[in-house]
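So that we are looking at the same thing, I have put the structure below in structure tokens.
Note that one protein chain is taken out, while the other chains of the complex remain in position.
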Amino acid sequence: MAMQATEQEVRGTFGERLAGFWRAASVPLMAILLAALIGAIILIISGANPIDAYAALFRGSFSNARAIGRTLEKATPLILAGLAVAFAFKGGLFNIGGQGQLLIGAIVAAALGFGLNGLPFIIHMPIALLGGALAGAFYASIAGALKAFTGAHEVITTIMLNFVAINITDFLSNGPWKDTGIVARTPAILETAAIPKWDSIPLGFFIAAAVAIIIWYLLFRTTLGFEIRTVGLNPNAAKYAGIRVARITILTMAISGLLAGMGGSIETLGVVGRFQPGFNIGLGFDGITIALLARTHPLGVIPAAILLGAMQAGSSQMQFDAKVSFEIIDVIQALILFFVSAEMIVRWILRIRGEGDGGVRLSSGWGQG
Amino acid sequence: MTSNVALIKNSSWLDFLRKTGVWISILVVIGAIYGYLTEPQITTSMLASTLRQSTPLVLGALCGLLGERSGVINIGIEGQMLLSAFTGFLANVYTGNLLVAVMVGVLTGALLGGLLAFMSVTLKMDQIIGGTVINILALGLTGFFYQTGLTTQGKLQPIELGPLASLPLVGPVLFENPPITYLAIILVFVMHYMLFYTRWGLRTRAIGEHPRAADTVGINVNRMRYINVIIAGGIAGLAGAFLTLEAVGSFERAMTNGRGFVALAVMIFGKYMPFGVWGSALLFGFATALQTQLQFSGTIQIPHQFIGMLPYLLTIVVLAGFVGRTRPPASEGKPYETE
Partner (left out) sequence: MRKEMIVLIALIALAMISGVSMAQDCASADVLCVGLVTDVGEIDDKSFNQSAWEGVQLAASELGAQVEYIETQDAKDYLTNISLFADNGYDIIVTVGFALGEATVEAAGQYPDIKFIGVDQFQGATVDNVAGLIFPEDKSGFLAGALAGMLTQTGTIAAVLGTDLVPPVVAFKEGYEAGARYVNYDINLISTYHPGGLDVAFTDPEWGASTARQAIDLGADVVFGAGGKTGNGALIEVAGTAGLYCIGVDTDQWETVPEAHPCLVSSAMKLITPGVFDIIQSVVDGSFAGGNVIGAVGLAPFHDFEDSVPQDIKDRLESIRGLLESDAISTGYNPGG
């Protein structure tokens, strides 16, 4: 009897879970389909064959181990950049500076990667990885401290610090940390600092995914996470509840920067093998897209990053096979983001009754001092 | 009692701001005259460059300002500028008529403003997502439909304003500019007047600060938000037209290069006030002109990257040291639900 009950219970929960999963997944899936459909119309207008294009995109991102490896490789920094933005959003901060923090993380990881000699892999790689992450944390906490102590809006300071980071890294890679020869780049990192690949599957991806789970735990299962979310929802209420808002603001920015910086570290240690200007472009801004696609949920960041990573990984194949320029990817991305967020439309198409979770509200934290 | 204190504090703070504004203006004028007397050529070239660099930022920031004053955050300025720059350029290529081309640019911006309003007002989507959608969409569309080898016959040329243009210093700096530059300056004054001295302005600020109250006195909040965000989009479109039809004369993919985001910073920096926005855009333009001048003169022997950081560091220092906290319109970011 007891056994049966449990079994039924399990089946019930499983069924419920399936339904829950379907509810969660149906909107994004439909959004992707709708976006692909409109993308197809644009492709037809421009004289290309959408089926060829999408097939090539798929081949370039999932058709074999190498392609899957490439997709995961692209998704890795996107997970971390997306987490950085999502985490800051949870604390009521809009970190547009992921790009700058990522660059700082990437170059510091490179410096530790080529500069420290004689360490075994088990020590060297983690030091370089964490060193880059901490550098990103430090860089972001500048904006956090300015916000906490002077009220300077983080949107301004992080945008400005992005430009400053480009100048700093350009200077370092073309000055004190320059490789021999005429090319502006740092020396290659040592073997002991490199994040290995298992066949063609990059291990960095699993580091990033693990970090996403840790961030989820931190946000939803710890006191600190509760405090961060409280400040994000209402800093005044948080203050009355005895939370030290300034401290939380700086900490939120620092952790956000830590994540972005780690994204840069993994790029350096797992993909590029050194720091070279121009190799980490656009990742910070993709992070905003990913955080929004994931509705700022740390675990939602993983599928969102894989989706974008796959599109980026397949774009060359699409260009080669179907003669479609890669910018169509951006159009489709924008449409996916639109449909995911414009739930009203998708729900109407799917005829899902009832209200959803009402979507995310990030912009309420925009101006709070 | 408490509210009284706050009020007094508030007004003295405003007083202080007004006074510092006056002082800064006087300092700037003295500096400019001193510069002109000692180094006339450098001063003239730097101030002219300041004005020019500030133009797209002023326009972009005014677009953001109008939206936020109405309660709609717009981080899609970059995309609005880029797509407008593109369509304005295409119109110039195919019609050869610059006026038509500018109109097309402005209309494109307004159309994207309409899209933003649709997303944030009708669909009640998160406004930051709405802006991001526009940014990515513009990047994708302009890149995808970009055609090679298009050239135009010309761009907007400077108009000398009669005898004013022959005045020393101010002549070449202020009165010898192409039309969109003039328009940007005029718009600053118009926007200030409209926002603070007209019924429309009162209503706009009302729906940004307290839409519920505005609704009860009979203002159609959502319609007003639509109209304002569309007008704001048109202003961003003008900024795009500035890039392709006045400043350069040709289009390049992603040529906005972050100016829309800098405009966003300029808007917050300017405390959501038209003159504040103008001042901070000029500050940023000046810092950019200064860093070019420092590289030109080559007198400072430090790596040029450190000179390149100047505009950004200056902005941060001024923001943290002198401007501090900004208070945005209270209801921005929130869709308005009628009861």
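Every chain is named by a letter (A and B) in the order it is written, and numbering of its residues begins at 1.
Definition applied: a residue touches a chain if its C-beta (ideal position, glycine included) is under 8 Å from a C-beta of that chain, and two chains touch if they have at least 3 such contacts.
In this text the structure is predicted, and so the values were computed from the model without any measurement.
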Touch partners, limited to displayed chains, of the chain removed from view: A, B
Option touching the unshown chain, where B:174, B:247 or B:320 are the choices: B:247
Contact with the hidden chain (one of B:52, B:205, B:225 or B:271): B:52
Of A:101, A:192, A:230 or A:276, the one touching the omitted chain in the full complex: A:276
Touch with the omitted chain, as defined above, among B:210, B:304 or B:334: B:304
In chain A, positions touching the absent partner: 22, 26, 29-30, 33, 36, 51-52, 54-59, 70, 73, 163, 166-167, 169-170, 173-174, 180-184, 267, 271-272, 276-279, 281-282, 312, 315-317, 319-321, 325-326, 350-351
Positions on chain B contacted by the hidden chain, ascending: 41-42, 44-46, 48-49, 52-53, 56, 148-149, 151-152, 154-155, 157, 172, 243, 247-250, 252-255, 257-259, 289, 291-293, 295-298, 304-305, 307-308
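Methods note: only the chains that are shown with their structure count from here on.
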Centre distance in Å when chain A and chain B are each reduced to the mean of their C-alpha atoms: 30
Residue numbers on chain B that touch chain A, as the complex places them: 73, 119, 123-130, 132-137, 139-146, 258, 261-262, 264-265, 268-269, 303, 305-306, 308-309, 311-313, 315-316, 319-321, 323-329, 332-334
Chain B-facing residues of chain A, complex: 42, 46, 94, 96, 146, 150-153, 155-157, 159-164, 167-168, 170-171, 175, 288-289, 292, 325-335, 337-338, 341-342, 344-345, 359-364, 366-367, 369
